[in-house]
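Missing here is one protein chain; the remaining ones are kept as they sit in the complex.
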Amino acid sequence: MTSKKRSKFGQDNLAGFLMSLPGLLLLILFVVIPFLTAVFLSFFNVDFNMVGGPKFWGFENYRRILVDPISSPSFYKALLNNFTFALIVVPAQTALAVLLAVMLNAKLRGIAFFRTFFFMPVVFPMSLVAIIWALMFSRDSLGMLNGLLNLISFGQIQPIDWLGDPNIALLSIALLSVWAGVGFQMVIVLAGLQEIPHELYEAANLDRANAWQRFWNVTIPGLRNTLVFVVIITTIFSLRLFDQVYILTQGGPIDATQTVMLQAVTSAFVEGNVGKASAITVIFVLIIIVLTLIQRLFLKQNREVK
Amino acid sequence: MTVAQSSSKAKELASNKPMKLANPNKKPKWMRMSPFSYLALILVTFLSIFPFYWMFIVASNGNEEIAKIPPSLTPGPRFFTVIQHVYDASDHADPAFGTSADPIFNNFNHALLNTVIVGLVVALAQVFFSAIAGFAFAKLNFRGQKFMVVFVIGTMMLPSQLGVLALLYMMKLMSLVDSLGALIIPALVTAFGVFWMRQVIDAQIPNELLEAASIDGSGVLRVFWSIVMPIIRQSAFVLGLFSFLATWNDYLWPLLILSSEQNFTVQVAVNQLKSSYAIDYALNMGGAFLATAPLLLLFVFVGRRLVRGVMDGAVKG
Partner (left out) sequence: MKFKKVSATASALAAIALGFGAISPAHAASAQEITVWAMCSEVGEIAAAKEQVAAFNGFYDGQYHATLTCKADMGTAIKSTSVGQLPSVFEFDGENLAAYVYAGKLHQLDGVVPASVFNNELVSIQAEGTYKDGHKYSVSQYDSGLGLFASKKMLKAAGINDVPTSYKNAWTATRFTAVLKALAAKASGKKAIDIKENYGMGPGWPGYAFTPIVNSAGYQIVTNNKAVGALDSTAVVNAFKTFASWKPYVDPSSDDKAFENGRVGLAWVGHWQYPALSAKLGSDLAVLPLPDFGVGSKSGQGSHSWSISANTTGAELAASNVFLQYIMKDQWILNVTDQNGAVPATKTALNKSVNYRKGGPLQLYADQLSASCGTAKPTKACVTVPRTISAAWPVINTAFGTAVQTIWNGGDAKTALHTAAVTIDQDYTDHSGY
């Protein structure tokens, strides 16, 4: 990663310190302090309207979120949705990213043009993309997807309630998310592919390996670290799921698309419950930290194997 | 291994085994598979573009035509009518601003302009702050440096949107509620930006170059400005582009902090279009179209550089 050998240039303590200071201060002010505030507030009974100020009540917010028989099921439902979503999206998006990257790694004329188009959905704001998909997902025959299914099945497939059916809504959100996000992972995999020494393929060719064997025995092992990285990134992105569900379903139908982030935001800005929202936030960050640690272990093992 | 080594290895392999390729005179493999490849590539391109195309179809046809079965798949004649509706619907007749009758200085375009202003300021600021900090972390020596680097990487784990509550209070203290400043100030720097610039500068700037400059007697700032910046300008551009796009992507925060339409960004303006219960597909799509068109245009010009930049970043990271 970084060069072990430091430059002899710039022994100047002060200049380096001063140059990193603005960025550091801004990060402390707008990232660290807000988070510490959230940790602090998570131990209080506090909301936006509270008359008489916040009241300390220890772990009550955490008890309600994690233990209380009436209020905790909704949190676990949200967490379950997050993980279900990740379980759908991570394999699907990673596999698709590899497939697309392999396609784009060919030395075809105009391949850069295709790369750019494949990447296009990534750069468009989810808030706008979701509005387009809301119409495609429309449950009556006006919906583009239903119209398409109807057309290709000669009217055999009945209109699907993409966002209104509790059994389908999360899948629909996953479909939209994969569409919107796969380009990013694809480009990372593509970069990984180009790092695989070409000789390995040539050697495999000479061994009469077919395309499938080359893929499994050369491409996939060569991509190992890239894939670990992609899987981790995608997992964290899918845990942060918010914009799509906020715009399209608001967590419904019957909590089928409720997510942890959505719950934090709803608690804070609909119910005005700052303490609860902060506690959800803290739990969420802890989950991410645990996942990141697992990732580091996993990556280390991989390096040792190499 | 070097190129020479690998080619000799290939030769060695080739000489040990009889040539197995059925027809050595055939065209290279990649050209043989091209018809199928092109078909697949075109299909995926179609899937990538289709929703945007569909948005334009709906926006240009209006509700009635879309309600037909099967729906129309070609652009219709009502595009400008629908756009005018978007302007009308966004126009709350605030006397301080333009009206829907004005094709340029109306509220929706005003929101677009706000978004561009915020995006540009944020992009420039992020590149600047990230580059100086990244340079200091990668190439300078000072006390506390290691700790600072670990600190920056650590803050990357904290999702920024989770600090929204405290940020609201801060914005109040700074009297920035309902202003573009509330969108700009908290976004001046990101941990990712600093980390990325550190990686880039570390990889792209040889120490010898800096040492030579140091012998010349150039000061740190001068070296940064006249040696480092020109070399990393491609990567800086990509970071700026990402920051710009991230501003367009930010949805929740502008929605929470802005209440006056003169400060609306385009995400909020589009959101206002759906405040009515009756679903006006054409209106929504028209708004989405106006909001995405500038990005589409930008993407045409910089899309390739962006993809290249992400690939470079992925290899280095």
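Letters A and B mark the chains in the order given here, with residues in each chain numbered from 1 onward.
Everything below uses one rule, namely that contacts are C-beta pairs under 8 Å (C-beta built on N, C-alpha and C of every residue); 3 or more make two chains touch, one makes a residue touch a chain.
Fair warning: this is a prediction, and the values are worked out from it, not measured in the lab.
Of B:Val44, B:Leu168 or B:Leu245, it is B:Leu168 that touches the chain left out of the display.
Within the full complex, the residue among B:Val58, B:Ile257, B:Val270 or B:Ala291 touching the omitted chain is B:Ile257. Within the set A:Ile28, A:Ile157 or A:Val270, the residue that contacts the chain not displayed is A:Val270. From the options B:Ser130, B:Thr155, B:Thr190 or B:Gln272, the residue with contact to the unseen chain in the full assembly is B:Gln272. Subunit A residues in contact with the hidden partner, per the touch definition given at the top, are 45, 47-51, 70-71, 138-140, 142, 161, 164, 166, 250-255, 266, 268-273.
Within subunit B, the residues in touch with the undisplayed chain are 67, 88, 92-95, 168-169, 171-173, 175, 177-179, 255-261, 264, 272, 275-279.
The rule we apply is simple: only the chains that are shown with their structure count from here on.
Put simply, the C-alpha centre of subunit A and that of subunit B have 16 angstrom between them. On subunit A, the positions that touch subunit B within their shared complex are 1-3, 5-17, 19-20, 22-24, 26-27, 29-35, 37-38, 41, 100, 103-104, 106-108, 111-112, 114-121, 123-129, 131-136, 141-142, 144, 147, 151, 179, 183-184, 187-188, 190-192, 194-195, 197-199, 202-203, 205-206, 208, 226, 240, 242-243, 246-247, 261, 264-265, 268-269, 274, 277-278, 281, 284-285, 288-289, 292.
Only residues 1, 6-7, 9-10, 13-14, 17, 20-21, 30, 33-34, 37-38, 40-41, 44-45, 47-49, 51-52, 54-55, 58, 66-67, 69-71, 129-130, 132-133, 135-145, 148, 151-152, 155, 157-167, 169-170, 185-186, 188-191, 194, 198-199, 202, 207, 210-211, 213-214, 220-221, 223-224, 245, 248-249, 251-252, 256, 267, 270-271, 274, 281, 284-285, 287-288, 291-292, 295, 299, 303-304, 306-307, 310-312, 314-315 of subunit B touch subunit A when the two sit together in their complex.
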